[in-house]
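Removed: one protein chain of the complex. Kept in place: all other protein chains.
Here is chain A:
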Amino acid sequence: MTASAAETAWDPSQPILEIEHLSISFFTRLREIPAVMDFSCTVMPGEAMGLVGESGCGKSTVALAVMRELGKTGRIVSGSMKFKGRDLATMDDEELRHIRGSEIAMIYQEPMASLNPAMKIGAQLAEVPMLHSGMAKDEAWKLARQIVADVRLPDPDRIINAYPHQLSGGQQQRIVIAMALMAKPALLILDEPTTALDVTVEAGIVDLVKELGKKYGTSMLFISHNLGLVMDVCDRICVMYSGEAVETGNVTEVFDRMRHPYTQALFRSIPLPGADKNARPLISIPGNFPLPHERPKGCNFGPRCDYFEKGRCDETDVPMSRVPGDDRHESRCLRWQEIDWDAPPAKRAVKEKAKIGEVVLKMEDLRKYYSVSTGAFGGGARKVVKANETLSFEAREGETLAIVGESGCGKSTFAKVLMGLETATSGSIMLFDENVQSTPIQKRNTDTVSQVQMVFQNPFDTLNPSMTVGRQIIRALEIFNYGKSDAERHQRMLELLDLVKLPRAFADRMPRQLSGGQKQRVGIARAFAGGAKVVVADEPVSALDVSVQAAVTDLLMDIQRENKTTLLFISHDLSIVRYLSDRVMVMYLGHVVEMGTTDQVFAPPYHPYTEALLSAVPIADTKVTRKRIVLEGDIPSAMNPPPGCPFQTRCRWKSQVTPAGLCDREVPPVRVLEGGHHIKCHLSPEVLATMEPVIKIAAE
């Protein structure tokens, strides 16, 4: 066998994976689209390499190229990829098949889609050793069971006999990891492995990956858009922009002493602790990501770069150059030696804090229950799902109230009830002293509808693809009975485009001609068309790239300041919540477990769940130290919540509650601490006072 011969010949002190000047293009009928250009990287044994960049920068293409899985249209144009000294680019199918799954394994973004829905978990796992080492079936199943236990899944015997849809998202991802580990590969490629998961589940997966990497000595190629996550997992990092690697080096080096303008801009656009929407707002990267066939001459980042020098940066292709003194630190910038990297950003505009006014929205004791049936044919027992349980709060004019929680916590149900898409089971919603609790949206009058509007999560699906942008906004104006004539509405539409900082010419464009960030701006313009007083923003930036996120967030803030809008910001991203909200409400399984001002919630005393949530969020700052609190298990299903306190199954403080067992029996009362800080927990004030901060920022 050539494969085994090469294996023994490989010297473990040499790189596991060595990519040199790799270029990949996709060939369409019209043209060749270069996806990756002149990409080089080296992964040493046991090393974790992070590949970071925005969507479309080619990071996934690199990963798939290593697996030689580029589809019919993709082709490696030049360069080499050496795995253990053998060139992957020229391997034939049979050799590749021996390497795939046994020496290089991959973990994917969407675990549900990556598992075969019609095959049992055990069969999918056992297949790997049966294929690669010719293991007998029962032996392979035994190994599968053992690996399932290794990835810390409860009850492995049940799980290997289950189908994928019977597991939760976190469990599915653990199965995908188990599948990758079945053959003890030398290189593991992780393509955004936690993007589809909740933060507390993500923390568990990240810990598992790190631990297994150490245990088996596996090298990793970790692809992510999340800088914090990369800092957590990886030793080295490679930042990509528009098909090129722009900076590579040791993680701490690159984070603390970045030597490429794009890396710097990226760090300035993400909300790190210390950023503040008024005093230190985020700086978004101007302009848009270039399309692959519209890349500029010279430096790809040139048109968006603050340090751009005409006649130099746009003349020739920029090569990677070595940053001296550092451990394999390279930058693709001509001017990196001339730039003063420690200078503070020039155009940080300090904004005035908006004044918070009267109470606009008041909810009292709101409950929303659904009744569902459980049988496969519609029969079976009927169950009550308590999506929202005793929700009480008020929101004031000009205020940003963030609602934080993981999937299934009831935050979207709450938004639906407020909008009138669902009616509450009990309780009251007072909107400007009018009770709208049991009025569905069809029966609300136009005023109420235009006052409460929503910005949706996914801008790609919420615009009508066959209507121009201007038409969609005018349509909203018509519905809200705005203006007397079409001309008046047209004028207002143009003003709205100005408001969301889109050129007026965009009125005649179709949604497909817009980028994600631009679409979201149209969504915002539509929401504000009728002069909305309360805007529910349901994860408005989570589908956008980091550099665009900052711009869209700032836009929302600006409009809010001008119109004194009350913003209900629904998110799972605590960094952005800390950055922009005045008050925060943390939800878990339909209960509000903690509520207070942003400072109160982000500092001790915490609700135990908030504490875990905070510690789970990766922060891309080397100066920040975090206490690691990994929650065991998954979020319980809302169909079958635990008795007593909803969080008791995963709480690490449970043992400190007196009397013991109280958490199992009773839902805790809401404790009001000083300054109107609400915590729904049985812990005594003394114990709460002993809590330490989760995040510590080292002195600069």
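Everything that follows uses one rule, which is that a residue touches a chain if its C-beta (ideal position, glycine included) is under 8 Å from a C-beta of that chain, and two chains touch if they have at least 3 such contacts; residues count from 1.
Assume contacts and distances are computed from a predicted model.
Q: Which listed name, "Dihydroorotase", "Cation/acetate symporter", "Glutamyl-tRNA(Gln) amidotransferase subunit A" or "ABC transporter permease", is the one UniProt assigns to the chain that has been left out?
A: In UniProt, the chain excluded from the picture bears the name "ABC transporter permease".
Q: I'm checking contacts with the chain that's been left out. Which of A:137, A:165, A:652 or A:665 qualifies?
A: Reading the full complex, the residue touching the unseen chain is A:165.
Q: Looking at A:98, A:142, A:257 or A:501, which residue reaches the missing chain?
A: Answer from the full complex: A:98 touches the omitted chain.
Q: Using the document's definition of touch, tell me which of A:35, A:106 or A:474 contacts the absent chain.
A: Answer from the full complex: A:106 touches the omitted chain.
Q: If the hidden chain were put back, which of A:22, A:128, A:199 or A:476 would touch it?
A: Missing-chain contact among the listed residues: A:128.
Q: Which chain A residues touch the hidden chain?
A: The list for chain A reads 67, 69, 72, 97-102, 105-106, 108, 110, 113-119, 127-128, 131-132, 163, 165, 176, 179, 373, 375-379.
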